[in-house]
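Below are the structure tokens for one structure; questions will follow.
One protein chain omitted, others in place.
Right after this comes chain A.
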């Protein structure tokens, strides 16, 4: 199924918060940041590593001795960002830099708000610019700026208890593409048709058709139009409420095997009481009004019992 229009695609935005426990070393480092103070840790060889690490990079020995370093230091290397990406420290052009703070032996990575690019150089002296309300996270340092810039942040404060947890939000944006076979299926749905495909080796009919038959590793071929009725192979009664639920529990999620298909798909069964649903029950699709159809299985609102006699177990046993 290589011919035909380009596969369908759609934006896929994913967001999640990582919640991380910090432990004693990073917990004290973060508590320092909340007080506008930066700490390193003394390594096995006596070097002061900033930000602190829990284990020595060379010897893997546990490290515990925190050492306060200055809020200012020297640029060791830098690069220029003319078009900042989402969530970076600054929304206007800036430099990323490796900055060796006074009192530290290793440089730390952070942003430098330098003005135009020709103001940045290796050896440049910079100081931390603090967020208005530091809260014990790395972004408490908004960025670094030239040390001769007027202004400056308030004086460091008293260090509180170690910070125990941090939350790191992640927002990712993708363009999700479905396979050519799935695209054909979705376009069929927009016309109210249920289109499957057949594996050329084992002969099984898949709906949706697939880029690879899981048994034989070859794409399904042809177009097999299937009816909108079939049999329930197995089901579960959903009693548990969850975020985003569209229907009030209890309701039935069932595997529906369309007549002529070899693979069932999951859908809703309504139109009878949940306890009346059973394996082998014959069901048919209840479609949304035609004007609401799109390239989606949502066109079928749910399945409902047809009232016909149940299918014998042997007729669907190998599809369970």
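Things to note:
What we mean here is this: a residue touches a chain if its C-beta (ideal position, glycine included) is under 8 Å from a C-beta of that chain, and two chains touch if they have at least 3 such contacts; residues count from 1.
In this text, contacts and distances are computed from a predicted model.
Looking at the choices "Acetyl-CoA acetyltransferase", "Nitrile hydratase subunit beta", "C4-dicarboxylate ABC transporter permease" or "Chaperone heat shock Hsp70 protein", the name in the UniProt record of the chain not drawn here is "Acetyl-CoA acetyltransferase".
Checked against the hidden chain, the listed residues A:53, A:253, A:274 or A:297 yield one contact partner: A:53.
Per the touch definition above, the residue from A:35, A:76, A:221 or A:263 contacting the chain not shown is A:76. Among the residues A:70, A:135, A:168 or A:190, only A:168 touches the chain that is left out of the figure. In the full complex, chain A touches the omitted chain through residues 6-7, 12, 14, 18, 20, 22, 26, 29, 49-51, 53, 57, 76-81, 85-89, 96-98, 106-111, 117, 122, 137-139, 166, 168, 170, 172-180, 210-219.
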